[in-house]
Structure formats: structure tokens, C-alpha cells
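Note that this complex is displayed minus one protein chain, with the remaining chains in position.
Labels A, B and C are assigned to the chains in the order they are written; within every chain, residues are numbered from 1.
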Amino acid sequence: MGTIISGGTVVTAGDVGLADVLLEGEVVSALAKDIPRAGHELVNAKGCLVMPGGIDPHTHLDMPFGGTITADDFKTGTTAAAIGGTTTIIDFALHQKDKSLREALDTWHKKARGKAVIDYAFHVSVADGRDEIIAEIPQIIETEGVSSFKVFMAYKNVLQVDDQTMFKVLKACARHGGLVQVHAENGDVIDVLVNEARAAGRKEPKHHALTRPPQAEAEATWRAIRLAEMAQAPLYVVHVTCAMAADAVSEARKWGLPVYGETCEQYLVCDSSDYERPGFEGANYVMSPPLRGKADQSALLCKLKNMDLHTVASDHCSFNHAKQKELGRDDFSKIPNGAPTIEDRMAILFHYGVNAGVIGLSSFVALTSTNAAKLFGLYPRKGTIAVGSDADILIWDPGAARTICAADHHMNVDNNIFEGMQVTGKPRSVFLRGSKIVENGRFTGSAGSGVFQKSAKFFPIQL
Amino acid sequence: MGTIISGGTVVTAGDVGLADVLLEGEVVSALAKDIPRAGHELVNAKGCLVMPGGIDPHTHLDMPFGGTITADDFKTGTTAAAIGGTTTIIDFALHQKDKSLREALDTWHKKARGKAVIDYAFHVSVADGRDEIIAEIPQIIETEGVSSFKVFMAYKNVLQVDDQTMFKVLKACARHGGLVQVHAENGDVIDVLVNEARAAGRKEPKHHALTRPPQAEAEATWRAIRLAEMAQAPLYVVHVTCAMAADAVSEARKWGLPVYGETCEQYLVCDSSDYERPGFEGANYVMSPPLRGKADQSALLCKLKNMDLHTVASDHCSFNHAKQKELGRDDFSKIPNGAPTIEDRMAILFHYGVNAGVIGLSSFVALTSTNAAKLFGLYPRKGTIAVGSDADILIWDPGAARTICAADHHMNVDNNIFEGMQVTGKPRSVFLRGSKIVENGRFTGSAGSGVFQKSAKFFPIQL
Amino acid sequence: MGTIISGGTVVTAGDVGLADVLLEGEVVSALAKDIPRAGHELVNAKGCLVMPGGIDPHTHLDMPFGGTITADDFKTGTTAAAIGGTTTIIDFALHQKDKSLREALDTWHKKARGKAVIDYAFHVSVADGRDEIIAEIPQIIETEGVSSFKVFMAYKNVLQVDDQTMFKVLKACARHGGLVQVHAENGDVIDVLVNEARAAGRKEPKHHALTRPPQAEAEATWRAIRLAEMAQAPLYVVHVTCAMAADAVSEARKWGLPVYGETCEQYLVCDSSDYERPGFEGANYVMSPPLRGKADQSALLCKLKNMDLHTVASDHCSFNHAKQKELGRDDFSKIPNGAPTIEDRMAILFHYGVNAGVIGLSSFVALTSTNAAKLFGLYPRKGTIAVGSDADILIWDPGAARTICAADHHMNVDNNIFEGMQVTGKPRSVFLRGSKIVENGRFTGSAGSGVFQKSAKFFPIQL
Partner (left out) sequence: MGTIISGGTVVTAGDVGLADVLLEGEVVSALAKDIPRAGHELVNAKGCLVMPGGIDPHTHLDMPFGGTITADDFKTGTTAAAIGGTTTIIDFALHQKDKSLREALDTWHKKARGKAVIDYAFHVSVADGRDEIIAEIPQIIETEGVSSFKVFMAYKNVLQVDDQTMFKVLKACARHGGLVQVHAENGDVIDVLVNEARAAGRKEPKHHALTRPPQAEAEATWRAIRLAEMAQAPLYVVHVTCAMAADAVSEARKWGLPVYGETCEQYLVCDSSDYERPGFEGANYVMSPPLRGKADQSALLCKLKNMDLHTVASDHCSFNHAKQKELGRDDFSKIPNGAPTIEDRMAILFHYGVNAGVIGLSSFVALTSTNAAKLFGLYPRKGTIAVGSDADILIWDPGAARTICAADHHMNVDNNIFEGMQVTGKPRSVFLRGSKIVENGRFTGSAGSGVFQKSAKFFPIQL
């Protein structure tokens, strides 16, 4: 027998309205007024929003970085995600220069299998432009169920590719149904600025931001857009942090180009003054691109409102302050980049977007779930509450308040950059393919119940 | 018993997917997989799109203009609309300078009652800014179920208001939940240009376009936006025809302003060269603003794609060529302004937008129905297929082709500006609040079955 | 015999270099290295800049306004101008609705004749668009030596014209070699806002600024530009005060339109916080458009640097605080609009522009003299130091410092909005057509020595 979610306000990217939802097997089988009990389990959602489970299209779990490894693996990371309302993540399989893309995927499948408690898909990064790598792209799309390929324009001598590689990847994706993702910062400039700062004895976390100015991001964003235009390829810009870069995305769309932008919740509510927190606490906020100014926060929110940016991801990449962030105590450039954001993504956007009156409910669903599903080939299986869709359901209590706090969060890490923020709105329960996995803030599912999701080819659905 | 629409692809502004739809009474009661027959009438929609009935937010039926009266009244006009897939129109009640707004509404209610075959709502125009008129605005919103107020920046000495009146209307609407609509063309400039052309003996229809340049529209659009900004009011720009004006709307949205834009299907497919058709045929294309160039057509389509314009209306305002358009045979300025477009609105956008690969299915529904419902206070009763919504359903056969032709159209007029266009996609059947009113191109409903729909106050739902 | 100005650095709009300048009769007869004494008077300009006398293209002397009259007439006003380094002003002859343009000029000629101590030309305003007024425009241009016509978009029910009048004036000027000047603020909006503020009991000077928002200026500037574009007319926007409006001018120029912009020195150094000065001192800063924010100041300076604005005028319009500004003690809308700025125009731009490293010397000359001469038909007689030009010469000591102070200024008014500013750079001596009229801050000329200067037709010389 199934489950009836009854009496709630169902919210999708298009609609907001009262309806009962019937879950049967792993899917949604009906939306109706007053579905008869008929042996189904009844979940009372009165006063709650019933939304598709969140899709977080940008996570880094169990990832090596600069000699250490992220604090969260697929078990702890996805558990925290689930508790926050997310039922699918898309993690990055990192390609290594001398290896194949397939090997990267193999590695990541191993990391996830048996651990993930929610569903997952993969993007794969491309570290070099050898002919065999470019040739591998169509195979990956056709056979591996992975259709998004990321290139880094930053991290000189580590992950950074040159424009030629980026252009080749764009052309291959344009031809074969892939979507290129780009980390847009000019790594060459940053490398010079970082070395100068170090040579001048500037050690504190704030120099992380000062050596990665917004112009470096704006430049790279424009460059990626122009290369995509010349390659006739769609483009997805990850973690847009500032007005300058977001304007580039909007402008490209104005020209009619299929360019999409993502931001992360931390860029909406944290800012560069956080780097100057006392002690070494600023290190917790070190991520790339860095946090920006207050004006950028409101610019990003306005872009989300107008759907000029399309997704809110976490870019979750957690490191403990102790022993990990501390690696950079004497050199800001050695601080591992990233922050634990997977759990609070939806709460932050709900509180600072919806409650603030800027983001509508349907937009909230589009930004946290539907758009990612559409862009990354998971729709309509994921990303909506519709007949036949996976029964990934988030029952959200819009009036429940809480204070974010590392002491009681579920991520496996000793810090939380949203520490102390009071947010209203949190999951009451979460269903993954019809099974309840979260109840009142407790995880009730089991490790390994997450299933790998194949991504279909990119198709420029109008968002 | 109800009706099951079975096997079709249900399309809403947010979703596209297979589902059965159950209509009970006047509303949608369920969406589900394989709804059991159980005594309901079964409509096979296999291979068809099942969409919310169209909402045409800009029509002029039974309207006096320059000494004549439009060819279509509420009976013939709404019948043609229904056959084209539209189940609700919003018509303009024209205020007269020395009268009250209420009187305008009374007049229009009389025109519609007993005649309209589909549902209808009203906008009311505001012809002057007397204190009592401004004071009437909140009453109209509260008691009449009309929440949108139109001002004309053109038609000098006839409908045109000055900036002070416009600004007062904007302020009143901002305070009381109204939405101001603006016909944005600079009537002062046009008046001078028209008089010059007439004085110079320029008579032909093309001078209609030459005396109403796109700059006159762009100017007025910017002006209206800036006034709305200063009044802190939302704004809806009707019939945007050119890139210059559409860019103004986009730019205002970029600043975060609640500014919305409408275009009409004729601006996507007809152009100013139509004024030079042989004989006096160009007169049929005389409307205000006039048709523009080819580049504007693609600019508008790109704006629709990016949801930088929000609705596609018909601005239906039909005049017979014989005896009506001919009034201007010796003077282009005497040609009645307007064209018969209510019937083919959805077909034109489907063919030239969706089939052309520019507009997605969900965007099609948003542009032809959902957005208008949301902006004009009819949502969620109208504008979607959701549990509890009015069962206004359009079953669309995406593969059915036809040639548009005045000889067999259903509007009460002797010309069709889309004459000869071959379009693919047409209604198979149309339901109004659960009752079938169109079947295979034949109207099966009855006059007077349309019901006036009260509009709720404007609320800036994110579109 | 003539005068040799020897050893100075001659600065023109194109060049900066050491040279002697020989003045013979009323004109410059030679520039050379070491001109032999040969009986000429020798003026040592070592260490000084030798520049063309300033041209102030926007003054209001002996002008009635709101029941009072400006504190300075042509004698006191031009004397102060001369001491500040200005040798030509262009004053506005104000047209009255029921009279002819010619009568306005007659009136102004009477005001100036026998009083002006420096040369002067006239713009004429146009208060209404009667056919006879439009017909008078070519006559004025051909026979009166006046080629610039100003329309006001503000001052509802007083000076404001409607768009039709503005458009007709633009068309007449386009055809006959006139240049239209526009005071660009939306008077309709301002009128509503002022009345609201008064009704709400808001009396203080700051409400002058709050009821004239920058959007009202930006709107009107765009409108004027679009009308000029449709009329194929050149346009000169007076007193641009904010980035929004200045951007409109730049954008129009980017399209290739002959649109020019003026700002005033007060908009570069005073700001809206001045309205909140203690007591009623804020009233001294009441002018239209009002002072803006700090960000606008730097935007304007950047526009001047890039020659996106073309002239720095004073808009001198002086009223005594006592008895005049005080008329508005209980009602900000009764404060006479304007400030005494004719004397310090060049010093302010020199100090805050040139000394600040933003404006180059040649740009300084272009902005304070040459461009006005070129735009208003006085070049090459005025506006440069070249063979054959009028010997209007300003010897400027770039190192001389002074503090601006109403107590010792030469304007006939009891306040100075630049009071207390310390500026470096002031005239050492000033020559008008070869005669020295200022020496070390003392006026040495005589009333009535100023001569009316006929303006040639506008010709779009590239500035």
C-alpha cells in the first residue's frame, strides 16, 4: 500500500495549491482532492508545504584537496543533506591528468556505493584536453549516464585547463548532448597575486579574498561565455558570486545564448567581512570564489528572483577547523578551500529569500530542485511532484524556527559558517522514492539506500 | 459523473508529463496514472497535449472606435476565441472622461452578459485624473473584482492622459493592490508627425507606421517605467512591439522592479512591409503600435524565451475591410486601428515559437495562460491544471496542420492578417469549467455560458 | 601698441606649451617664442597658465523668479564672473507665454546693455508652441544672432511645455540651424510629489530634494533625447546632475546622436546632505535639479574626464538668504531656486578636477570655454587662443590658494554655497578683447564694456 500526504499545499515550479498526494511504490501516482484512505498510510501535512525533494547540483564529498580530504563522505554528507531536505545530489568526479574520465567515475562510484543515503548523480571534471579525453566525452554521455563536464579556469598548475582544452570540451559537448560547467576565475592572475601577497608576508585569511578579486571572476565568466558562443555550446557557470559575473550570464541570455548560472546560499548571506573574524575563525569562510560584499548579495538575490540565475547549490566541501583549516594558519594559501553547506542550503534560501518576500514559492522549488533536474537530465523523474515522478517529497513546515549551530548539525565537521543564524522554515519529513527517510529532524533511512541516477543528454528546455 | 482526459501529456507552466486528468463538477479533482473509468466519461487524449485553456488578457470586443464599432461582439469574439483554445478573456472597459469608472464597468458588463461563451474579466481604463476618479480606484479593486487599470500615453485629445494622471493612478494602485497597464507610445510626437504627413498629402497605410516610429514607443515605455519606479508601483506594458521597448522592460526588471511586458502574436509574424501590400490591403494591418521590422520579431521571440516578456495577448480589435477599414482610404489616419487576432493567438505562438524550437512547452502555457492568470488575480482558479482549479482544459493536437483563412475562420470579420499561413498544432477539444465547448473545430457550447471572473488584488508573484 | 603675455604656458583645448602671446587691437595676432618687446606692453606670465577667458553658457542675471528677482544684475554678476576668470556669459532671455521671442530678447538686451562688463550672448527660452512662435525661430536665428532655444520640462503651470511644443521646437531647430537646450525634469511628477509633501506638513529645505528624485531627471533626459532623435535635431541637456541622466547622454552619443551635456560646478562638490545644514542654511542650496549624492559627484567627474559631458556652467541664479531664501521658511516650495556660482566656477573645477588629477589642462579649457564657444556659435572668435581670435585671455596662477567666502566675494549676495572651501588656482589677470579688466583679484574694467556676441548657427563640430 502507499502513502497519502494529505492536506498540504503542494508547490511545484509552476503551481501552488492544496492537494493530496498519493505515493505508490517509488513514485507519485496521483494528486487529488481528498484521496480516500483505502489502506494507505496517511501523513498529515496540514499547514505545510509539500515540495519536491531538493536537488543539490554541486557537492564535493570524500574529495582530496591539497593533501587532506574533505570531512564529509557520502554517508555523513548525504545524511546531512537529507535532514536539510535534499533527496538528490550531483557530486563531482574529479579527473586526473594522466587518467581517463572513466577512471574518475569508477573512483567516485566506489566512494558513493553503499554509503549514500539519498540518490546521486555525477558530473565529471576534465583535467586535460588530450585527444583521447575529448574522444571519451561522447562515450561517457552515451554509456555512463553522465552528461555534464566541468572545467576549471582557476587553480593554476593543479586543476586549471587552458582555453584550448575548454574550447575542445565545449565543442564535444555541443555535438554530443553534454553541458559544460565552468569554475570561472582567472587562475593566472590569482597565482601572481597570491605569490605577491605571500612574498609580502601577508598571511591572514582575508588575503584569500584580496587575491581573488571579483574582476578575476567576471573576466573568466565572460571568457567562458564567448568560448561557448563560438563553440555553439550550452554553458553552466557554477558558483556565481558577484554582480559583475552574474551580469555576464544575464547579458549572454539576452543575446539568446543557452547560458545558465548557479549561486550558493553562502554568497547570499555571508560576506567578505567574515574573513576578519577574530582568531583564525575567518579560515572557515575560505572558499573559492571568496565571499564578496553586501551589494553583491542583493544583486544575486535579484538575479534569482528574475531567474537570471537558475540554481542554488551548496558547493559543500567541508573541512574541520582543527587540523584542516589550521593547515593555513601561517599561510592563507594553504587553507583548504570550502565550507559545510549541504545541510542548510534550503533553509537559508527559504528564510532569506521566501520569508524576505523576494523569492516566490514556485521559484524556490525551481531554484532548489526543478531547474537542476532539467539541466542535468534528471527531469521529470526528479525535480517535481507529478504523476509518475519519483516520490522524493519534502514536507516543509514554514513556521518552524531554529538556530543553526555546529553543535547539533549533522555534518561531520566542527564548524558551520551559518552559526547562530535564526531561520524559520524546516523539513518536517522527507521521502526518498516513497520511503520516509527523515522525520522531525531525525534521519530514519539507511546507508546505501541512495541509487545512482543516470543523467539524460542535455536538452535546452526553457527554464 | 465527471470526465477523464486520458493518456495525454499534461503541460503546465512548471511540468510536462503523462497523466490522466479527472474533471468533476466545474473543477479538476485529480491527476493520476490510469484513473479508473467508474462511470466517468472518457476522453482519449493520446498523442495530444493537455493544457490549461488559454487566457487572452487583451481584447476589445463591442468597442466603439473613431465613429465605428468593432466587428466582433462578445458572442462572436468569444466563440472564435474558444475555437482557438482560449477559455478566458480580459476585455477593456473604456472609461469616458466625464463619467465614473463604475459606469464604464456597468457598460461593459452589459455588453458581455448573456453573450460571452467563455469566461471573462475586465480591466478598466482611466481617462482622466480627477480626484474622484483616483478615489474610485480602491473601491473598484475592493468591490468590483477589477484590479487592473489602463492608461493611454497615445491618442492625443482622445484617450491620452498626461504624466500627472498616470502618476496618480500608479500611486493609487501601488497603495491598494492594483496593477497599472500602459499603452506606451508618445502621443504628442505622433500627433505632430501624423499632421505633417497629412499636410504633405501622404495618404497610404504605410504612413501609419512611419508616423509612429519605434522610438515613440521606447520613449513612452521608459517614461512609464520611471514613473512606476517613483510611485513604487508595479507596471504591465501592453503590446510591446520592438526591441527598444522590450529592452526597457528587461532593464527595469534587472533593477529589481516589478515590471511586466506583453506582446501579441502579430508582432512575431507580421511586419511593416505588410503595409505596402497591393491595393488597400495594407489597411488591414493598421494597428497601434504598428508592425515593426524583422529584427524586432526575433528580438521579441528571444524575450519570450527568456521570460523577459510575460504574456502573449491578441489585442483583438476587429474591423471589416469593407466600410470600416475603407474609412481611411484617403487618409491613413482615419483607418480604424486593430485586427482580428483572437482566434489564432495560440496557434501562431505554437507554430512559430514551439515548433520552431524557441519556446518550450511549459513556457508556451505560461505565456498563453498561467502568467496572465497570476498577474490579473485569476490564479489558481484559472491558468493551470491543478487539483481544485477550474476545469478549463485545452486538448491540443500538436500534429494537426491547417491554413489560416478568413473564409473559414470564426471571427465576424472579412479579413485575417495571418491569411495563408500554414500552422501545425490546433485544438482537438476545449472544456470550460468541465463542459466541452469545442470539438474538432466546431463550437458546441452556448452563448451566455461565460461567467464574469473577479480579479484578486495584484500580488507580485514571481513569474 | 599691443600687449605681450610672456613666458606663460599657453593652454588650449588641444595643446599645452610655452609661448608668448601677442595681443593687438582686440585680437590675438601672434603666438611665438620670445616676441620682441618693440613698444608693446609686457606682461610676465612666468609660472602661470595662459588660457582663453572662460565662457559660462548658463547664467540667470536680473531674472524674476517666483515674485522676487535675482540678487545679481548684469553689472554685479558679470563683474564677479570676470574676477573669476570668465569673459563671456550666455544668459537666458525668458519668453513669456503671450509674447513673442523677440520681445524676450528685447527685454534682455535692455537688462544687459550698459551694465555688462564682459561680453555676452543669449539663449532664448520657448514658453509655448503656437505656430507664430515656431515660425519665429528661423527669424531669430537669421537676424538676432541667437541660435539656442531652451525648453523646460519642469515647473508645471509656469515654464513647463508639453512634448508637442518641445518636438516642434526641435524640428524647427533641426531645419534652421538651432540648438535646443532642455531643462530635463518631469514636472508632472514633481508637482504631485511637492503637493503631497506640503499636504503632509513637510516644510524643510531637504524636501526640495526628496520631491525631485533623480529618476525624474533621468526620465526627462531620455525623453528629450528620443524626441530629438525623432526630430533629427541636436540636443544640449543643461545642468545634468546625476549618473542616471549623464548615462542617457553618453548612450545617445554611442548611437551617434549629436547630444551634448552640461553640468555645473556645484554638482561636483555639494551634495544633498547640504540641505540638512542647521538653521535654514539648507535653503541656500535649493536649486533645480537639486544636489544629489556623493556617488553622482564622482560619476559626473568621470563623464567630464571622458568628454561625455561637454561644458561646466554655473547656472548662476543668486538670491539673498535674507528676505529671498527666507520666503520659503515655512514652505520649501517657496524657496527661490538658485545659487550664486558665477564667480567660483573655474576655481572649483580647477581645484577639484585638475588639481585632483582627474581633468587635464586641455580638458579644463575645453570644458570651461572652448566647447561652449563651439556649441553656441561663438568659435573661433571666442573660446581659444589662436591667431585672429578675440584677445580674451585669462592668466591663471595655478599655485595661488584662497578660501571661498561670501564676506569677500564679488557677487551681490549674502551667501556662497562654497563657503569655506580652500581652492588652489586663481586668476592673476584677465583681458577682454585685449584690455585688462582684472588684476590680482580687483576689477579694473568698466560697466558697459561688454558687447553682445551674435551666435552663428549650430554646426555639429566634433568636440
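The definition used in the following text is that contacts are C-beta pairs under 8 Å (C-beta built on N, C-alpha and C of every residue); 3 or more make two chains touch, one makes a residue touch a chain.
Since this is a predicted model, take the numbers as computed values, not measurements.
Visitor: Just to confirm, in the complete assembly, which displayed chains does the hidden chain contact?
Guide: Hidden chain contacts in the full assembly come out as A, C.
Visitor: Tell me which of A:Phe167, A:Tyr236 or A:Phe458 is the one touching the absent chain.
Guide: Here the residue in touch with the unshown chain is A:Phe167.
Visitor: Have a look at C:Gln96, C:Ser362, C:Ser435 or C:Ser449 and name the one touching the chain we're not showing.
Guide: C:Ser362
Visitor: Looking at the full complex, which residue from C:Ile5, C:Leu31, C:Ala45 or C:Ile140 touches the chain that isn't shown here?
Guide: The single option touching the absent chain is C:Leu31.
Visitor: Can you name the residues of chain A that touch the chain not displayed here?
Guide: Touch with the absent chain occurs at residues 156, 162-164, 167-168, 171, 186, 188-189, 191-193, 213, 215-216, 218-219, 222-223, 226-227, 229-230.
Visitor: Just checking the interface: what residues of chain C touch the absent partner chain?
Guide: Against the left-out chain, chain C lists 10, 12-20, 22, 29-33, 35, 250, 253-256, 302, 305-308, 359-360, 362-363, 365-366, 370, 380, 384, 386-389, 461-462.
By definition in this document, only the chains that are shown with their structure count from here on.
Visitor: Taking each chain's centre as the mean of its C-alpha atoms, which one lies nearest the mean of all protein C-alpha atoms here?
Guide: Minimum centroid-to-centroid distance belongs to B.
Visitor: Quick check: how many Å separate the C-alpha centres of chain B and chain C?
Guide: The computed centroid separation for chain B versus chain C comes out at 50 Å.
Visitor: I'd like the Å distance between the centres of chain A and chain B, where a centre is the mean of that chain's Cα atoms.
Guide: Roughly 39 Å, centre to centre.
Visitor: Averaging only over C-alpha atoms, locate the centres of chain A and chain C and give their separation in whole Å.
Guide: Chain centroid spacing, chain A to chain C, equals 57 Å.
Visitor: Tell me, which residues of chain C touch at least two other chains?
Guide: In chain C, no residue touches two or more other chains.
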